[in-house]
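Every protein chain of the complex appears in place save one, which is left out.
Coming up: chain A.
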Amino acid sequence: MNLKKSRNFGESSMSLDGIGKQDAGDTKRKRKVAEITQALNATPVDVATLRRMAISEGGLMSHEIRRKVWPRLLNVPDESIPEKLDEVDRENNKDYNQVLLDVQRSLRRFPPGMPDEQRMGLQEELIDIILRVLQKNPQLHYYQGYHDIVVTFLLVLGERLATALVEKLSTHHLRDFMDPTMDNTKHILNYLMPIIERVNPEVYDFMQQAEVGTIFALSWLITWFGHVLSDFRHVVRLYDFFLACHPLMPIYFAAVIVLYREEEVLDCECDMAMMHHLLSQIPQDLPYETLISRAGDLFVQFPPSELAKGATRERAQQTAASTFTDFDLASAQQQPETVLRRRQREQKQQQKQHGSTLNPQSGTVSVIRPAARRLVRLAVMGITVALGAAALAVVNSALEWAPKLDLLFP
């Protein structure tokens, strides 16, 4: 793979713990680039390795690599994308006015210092990509925030590739957000509290008491954090992660952010307004790599099927293993909260019996607090995260739905 420098906006680098580790970091980085190159050159392309690379520390490292790997993660090979883009009929598009308003106001999404002329050219391209995808897929509806996702693809990939990838993303990962109403989006937000409850019931109870709701996380979810993070390097790092994972991963990541801010939440006044305010102001210095690892970890511990499915184990066994189905299930039925409350009671009883075997101090996942001891495997997972195995497990779960993806992505 040719990794020459070209249009690079906010190029990311691998984040490492200390300056002294720079050499080690370089070696690590080189090894990663070699592994990615090998996976890309394999026949067929080794998508599993690419997913693992996108999830593991540092993600895909550069836009040059992203341009090669993102299309593979979405199963849109470059050669399948037509050279010529469809014409856009701006005037006859029902969403044109809203798109225009939002894109015109999206100045902050462009790298600071970019000449106005260049930015304005990109804004025109942004409008065209959005309208092109919408006119080709009349079942999709524009929402404010969609432009924050599309701009990320545009800045990394350029107009042609971005159009193809955004279209695939919109008909899959973002599909529920693009319904005529936001009912399904609301439903997906309903996954947030059950995850928090499982990891830290104290935080959960406090938030419930404050009646804070989940709208503070709405823009996180529907823009994949593109709307709320000011550093573009963080945004693309998260996109590496989300593109490689299950479509519900952003909600796990949202939960991880809330849990990471546990102390602030518990110190906050138990009041809807104050808590909404606190939570919606996302800290800009989050330890992204740690949080990504935790989100992957939580996904493995509490897969969507477990959050959503019925209480009885028998029923669970009948459920198809594909987690991609979870995504469909999510928009169809059930009340996760009720289920989880019952499970929580069950687990508390189990803990009373087996509590002494838990060692919350072991492992690296600080979300495991004595009060939150839920499952013995929590502690086990803590150790595996340190080894990077959680990332692997997430890949494996992604692979579970990969065959299904192949059906869905013809």
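We take it that contacts are C-beta pairs under 8 Å (C-beta built on N, C-alpha and C of every residue); 3 or more make two chains touch, one makes a residue touch a chain; residues count from 1.
Definition applied: contacts and distances are computed from a predicted model.
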| item | value |
| --- | --- |
| Absent chain [UniProt protein name; select from "Proteasome subunit alpha type", "small monomeric GTPase", "Protein YIPF5" or "uracil phosphoribosyltransferase"] | "small monomeric GTPase" |
| Hidden partner chain, touching residue among A:R67, A:R90 or A:H141 | A:H141 |
| Contact with the hidden chain (one of A:A24, A:L101 or A:M120) | A:L101 |
| Touch with the omitted chain, as defined above, among A:N75, A:S219, A:T290 or A:S305 | A:S219 |
| Chain A residues that touch the omitted chain in the full complex | 98, 101-102, 105-108, 141, 143-145, 147, 180-183, 185-186, 213, 215-216, 218-219, 222-223, 227, 269-271, 273-274, 276-277, 280 |
